[in-house]
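The other protein chains are all here in position, but one chain of the complex has been omitted.
Chain nomenclature is as follows: A, B and C, assigned in order of appearance, with residue numbering initiated at 1 for each chain independently.
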Amino acid sequence: MNKKGTYHYNTEALYDATVEALKRRGVALKDIAEIVYTLQKSYRDDLTMEMCMENVDMVLKKRECIHGILTGISIDEAVEKGLFPEPIQSIIANDEGLYGVDEILPLSITNLYGSIGLTNFGYLDKEKIGIIRQLDRSKEKVVNTFLDDIVAAIAAAAASRIAHYIPGDIRPEEKDK
Amino acid sequence: MNKKGTYHYNTEALYDATVEALKRRGVALKDIAEIVYTLQKSYRDDLTMEMCMENVDMVLKKRECIHGILTGISIDEAVEKGLFPEPIQSIIANDEGLYGVDEILPLSITNLYGSIGLTNFGYLDKEKIGIIRQLDRSKEKVVNTFLDDIVAAIAAAAASRIAHYIPGDIRPEEKDK
Amino acid sequence: MNKKGTYHYNTEALYDATVEALKRRGVALKDIAEIVYTLQKSYRDDLTMEMCMENVDMVLKKRECIHGILTGISIDEAVEKGLFPEPIQSIIANDEGLYGVDEILPLSITNLYGSIGLTNFGYLDKEKIGIIRQLDRSKEKVVNTFLDDIVAAIAAAAASRIAHYIPGDIRPEEKDK
Partner (left out) sequence: MNKKGTYHYNTEALYDATVEALKRRGVALKDIAEIVYTLQKSYRDDLTMEMCMENVDMVLKKRECIHGILTGISIDEAVEKGLFPEPIQSIIANDEGLYGVDEILPLSITNLYGSIGLTNFGYLDKEKIGIIRQLDRSKEKVVNTFLDDIVAAIAAAAASRIAHYIPGDIRPEEKDK
């Protein structure tokens, strides 16, 4: 589709690198699944933590999601080490009030999951449930400017996957083979 | 995910209604597949019209795409019959210079297919290949304000599906089961 | 920028038509300003209802916002009269669970106001403060499928305008002359 270079990593290796990067920054998949459970429990009586884990996992296997997650975490880590030039180094380090790139980058994740992904992301960005709140509070010590929004996006995307699954109907993705 | 009403149509019936609506407005799936072929032929030596048709078909089976297509066509038809109140009736009927809702609504289709879907849509909106140009030219007689952008979005989405398919790798959607 | 028709209405007339259309559907500008006040009061000690009204007004004077508002309201009204073909007539009338075009169309409003507009919109879509909740509850009698999201978008946009105003700094829009 474009003149860009060819692709060297397979999705298996990229998935592993993504789970590892999240872990390195203090986020377990279970933490994200818990947010998904909170978001969706009032809409589905049959919801289990296992379903939430499974759907988080599916999101993390999409290349576009992987790219967004790894890019965002790399920015946080580079800024934590003071590697970006001023003034953007300080702006990101302080997550300054009008800095909004951390909310734009996760659109590479939420957009793929339709309007439910989008609105859930906006909700989580303000409500900061579970691990998102912890990440937000730890900002005085570490740089999590992008990470909290990325976790919100993964949870919003997984919640949207669950919302789109209609028992008795065919799951959109299964049609896609 | 929300307090909205439950869903009564299955995707099979919705798909049929969508193909029928496009046909009623003068667009055959083959017309869209030809745009996809033009977009992608320089990137894949093995591209066939059959692959393009198949990928257009997959896009038309997604509920979010179906909703976008049927809503856009219904607006065109309502305006064609003069059913919208002024001033928006004239603005849509004339596809006035700064009216941009017809380019926003198809984001419900292109967003689902990542950044390649988005940039291809922008390209087609300006270059107006094949049936898109015909629809654009017929605007003096019929209202196709939304239709040409919808066709561009379907073609852009199908092209993105093809671009994301890496032989020897697992197709993202197949992972999603 | 495009081959579309030239523009016949001036923004003054379009603004009046927009305020009138909102009123016809039961929404006063004051209702929207109250949501803005709720959203922003914890961030600015000096916030007044007058500032909120003024910022709602500014949003309603942008052509792209006007187009989004008038298009959404026209869809609601057409569906209320049963003018759209099936199956989309029922899908919109019932605001069915996976129908998401009503959340995509208001992006024509929120996108213009950056990431704060976007996340506030997602938040309001779930929390349904003030008039948004009333519109949502009246859905059994009238069709407000698009209207509640449009009101959320206007409020989110106005809130973003306020958030971007930094006393002592130059307001971005004032730079734009």
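Quick note on the criterion: a residue touches a chain if its C-beta (ideal position, glycine included) is under 8 Å from a C-beta of that chain, and two chains touch if they have at least 3 such contacts.
Here the structure is a predicted model, which means the values were calculated and not measured.
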(request) Can you work out which residue in A:43, A:84 or A:165 touches the chain that's missing from view? (result) A:84
(message) One chain is left out of this view; which of B:104, B:143 or B:162 touches it in the full complex?
(response) B:104
(request) Quickly run down the residues of chain B that touch the omitted chain. (result) 97-98, 100-101, 103-104, 114-116, 118-123, 125-127, 163-164, 166
(message) Need a quick check: the contact residues on chain A for the chain that isn't drawn.
(response) 1-9, 13-14, 17, 21, 63-64, 67-68, 70-71, 74-75, 77-78, 83-92, 94-101, 104-105, 107-108, 126, 136
(request) May I ask you to list the residues on chain C that touch the chain which is not drawn? (result) 1-2, 7, 10-11, 39-40, 43, 58, 61-64, 108, 111-116, 120, 159-160, 162-164, 166, 169-177
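Basically, only the chains that are shown with their structure count from here on.
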(message) Please tell me the distance, in whole Å, between the geometric centres of chain A and chain C computed from their C-alpha atoms.
(response) 27
(request) Please set out, as single numbers or ranges, the residues of chain B touching at least two other chains. (result) 1-2, 7, 63-64, 108
